[in-house]
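In this view, the complex is presented without one of its protein chains, the others remaining in place.
== subunit A ==
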């Protein structure tokens, strides 16, 4: 089980996976927008997206969980 966390504070610009999708190590699960820049948030393991904890447009702080990979 891996919790994919926000690497910095920002708005969720785009969620690039859906619950149930298979992901690989390094694949982006979401893109944050912080200080007018897009920040990719990758998974750090292979697995299946069990849960997405945020919605596009949400504001997240550093360390907030974006998704759970099983």
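Rule of thumb we're sticking to: contacts are C-beta pairs under 8 Å (C-beta built on N, C-alpha and C of every residue); 3 or more make two chains touch, one makes a residue touch a chain; residues count from 1.
Note that contacts and distances are computed from a predicted model.
Student: I notice the complex is incomplete. Of the names "FMNH2-dependent monooxygenase", "Branched-chain amino acid ABC transporter permease", "biotin carboxylase" or "3-oxoacyl-ACP synthase", which is the UniProt protein name for the chain that's not shown?
Tutor: Of the names offered in "FMNH2-dependent monooxygenase", "Branched-chain amino acid ABC transporter permease", "biotin carboxylase" or "3-oxoacyl-ACP synthase", the absent chain's UniProt record gives "biotin carboxylase".
Student: Could you tell which one of A:1, A:18 or A:35 touches the chain left off the display?
Tutor: Of these options, the touching residue for the absent chain is A:35.
Student: For subunit A, which positions touch the chain that isn't shown here?
Tutor: On the side of subunit A, residues 8-11, 34-37, 39 touch the unshown chain.
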